[in-house]
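Here the complex is missing one protein chain, while the rest keep their positions.
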Amino acid sequence: MPSTKIDINLKIWRQENPDAPGSFQQYSLAGLSTDMSFLEMLDVLNEKLTLEGREPVAFDHDCREGICGMCGAVVNGQPHGPEPGTTLCQLHLRHFRDGDHLVIEPFRARAFRIEKDLVVDRSSLDHIIQAGGYVSVNTGGAVEANTIAIPQQIAEQAMDAAACIGCGACVAACPNASAMLFLGAKVSQLALLPQGHPERRLRALSMVGKMDELGFGNCSNERECEAACPKSISIRHIARLNREFIKAALFAE
Amino acid sequence: MTLGQTVRSSVGQKILMAVSGIMLSLFLVVHGIGNSMTFFGSKAFNAYAEKLHSLGFLVPLFELGLLAVFLLHIFLGLTLFLQNNQARPVRYQMEKSSGGRTPGSRTMPYTGVVILIFLVVHLLNFHFTDHSIPISDIVRNVLRQPIYALFYLSALAVVALHISHGFWSLFQSLGINHPKYNATLRSGSLGAALALSAVFMLIPLCTLLIKEFLR
Partner (left out) sequence: MILDAKIPDGPLAEKWDRHRFAGKLINPANRRKYTVIVVGSGLAGASAAATLAEHGYQVQVFTMHDSPRRAHSIAAQGGINAAKNYQNDGDSIFRLFYDTIKGGDFRAREANVYRLAQISNSIIDQCVAQGVPFAREYGGSLANRSFGGAQVSRTFYARGQTGQQLLLGAYSALMRQVHLGKVTMHTRREMMDLVVEDGKAKGIVTRDMRTGAISSHAAHAVVLATGGYANVYNLSTNAMSSNVTAVWRAYKRGAFFANPCFVQIHPTCIPVHGDYQSKLTLMSESLRNDGRVWVPGKAGDKRPPGQIPEAERDYYLENKYPGFGNLVPRDVASRNAKEVCDRGRGVGETGLAVYLDFADAINRDGIETIYRRYGNLFQMYAKITDQDPVKQPMMIYPAVHYTMGGLWVDYDLMSTVPGLFVLGEANFSDHGANRLGASALMQGLADGYFILPNTIGAYLSCCTPGAPDGSARIFADTEKEVETQLARLLAVQGKRTVDDIHKELGRLLWDHCGMARNSAGLQQALARIPQIREEFWHNVLIPGAGKELNQSLERAGRLADFLECAELMARDALDRQESCGCHLREESQTEEHEARRDDARYAYVAAWQYRGTGQTPMLHQEPLTFANVTPSQRSYK
């Protein structure tokens, strides 16, 4: 498909700082190449706003390869836009039609503070990892790498979970702003691998405890997280987290 | 983590929700089997009721247990609903599913409330009533009235919607999710929900439409 030019109408959430009231502002962009990425469209808008002497839209982004997890906004109600398994930076305008109206909002959750416009503070996800999303092994204290054999399927499943980029789309998509898919991915990865076993009980309990404390909602198995996840991480990992939690909370000594 | 902390945690509440959900589902199954006696005529149905009441002190014991499970399920549902609402104080202007929600999952708290209202009416109709009349007549008296029959039919449709998500959901909450069985589990849950609801819905339908039903 050769690229064509389209016009897009944008309605973007603008908020000066965490405490300011925000509002939607409308912008129109004409003659955008359909090969352009969504973030490049925002770049074009920002260049235009700057030259007009207006404040450009603040948005987080970095690698633009879909791996750093920095970008993300809700486009017409869907985190990272309408394409499944795609981050905002990898979403191209060819998925939109000429004259489309797009509403762009920041990821919203009590645990995510809005810093400015579309920029949100997701450090709560780091706090969840700090509560136990690791194997407690000091540098140098490792055994030879091939000492423990790990079945290929197990390694692959762990990798499926480990693919999480920490973008927070699961929280943004969850009707309850729950972080269970984020948690599930990490707990599951470390529960699958033998290296994570010594701490698996404590890990599940303390990470869930931290999530609650930070003001995320509860999982109600709506599966929106899985559908919005740019890495298509399965809610199977939430089920494993639930198992880990049950074992730890009810049966561990 | 103490037991108290466990049940207050988000996953703990979900587990309790699932466990109470299982109990209520089992009750529904038993209730459904009992109700299907209606299809064998009023005699069979009344005999079944008699048999139940002859169990003596077990009946109020069971009823109290059931009430407790219901209250727990309702209480947890409300708590979760409120907590979840607070987790996103500012809503999105535009809400659109990314593709995960189902009509059942989307409406869980609301169908729950409808079911609660239905339960009250249902208990008033059949439980807190004059038990000198045979149960088959009580059923007929209520469900021959089109307004009640329609109410029961729509309320039972809501139950179907509620358990269409609830059945599958309780497996997931208890950590039962395996690619080998997931498709079966999902369609099985949906099928069970529909079948069970169908049994219940046939009663008002038959009472309303078939003159001789439960005579």
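The chains carry the letters A and B, assigned in the order they are written, with residues numbered from 1 in each.
Everything that follows uses one rule, which is that a contact is a pair of C-beta atoms (placed from the backbone, for glycine too) under 8 Å apart; a residue touches a chain by one contact, two chains touch by 3 or more.
What you are looking at is a predicted structure, and each value in this text was computed from that prediction instead of being measured.
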Using the contact definition given at the top, list the shown chains touched by the missing chain. A
Full-complex touch with the removed chain, picking from A:76, A:90, A:178 or A:234, is A:90
Go through subunit A and note every residue touching the omitted chain. 1, 3, 16-17, 33, 35-37, 39-40, 43-44, 47, 49-51, 53-56, 58, 60-65, 67-70, 86, 90, 92, 94, 115-116, 119, 121-123, 125-126, 129-146, 148-152, 155-156, 158-159, 162-163, 165-166, 189-190, 193, 195-196
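Quick note on the criterion: only the chains that are shown with their structure count from here on.
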Report the inter-centroid distance (CA atoms only) between subunit A and subunit B in whole Å. 36
Residues of subunit A that touch subunit B when the two form their complex: 24, 74, 76-79, 84, 103, 105, 108-111, 173, 175-178, 180, 205, 208-209, 211-212, 215-228, 235-236, 238-246, 248-250
Could you pull out which subunit B residues touch subunit A in their complex? 1, 5-6, 9-15, 80, 83-84, 86-101, 105-106, 108, 165, 168-169, 172-179
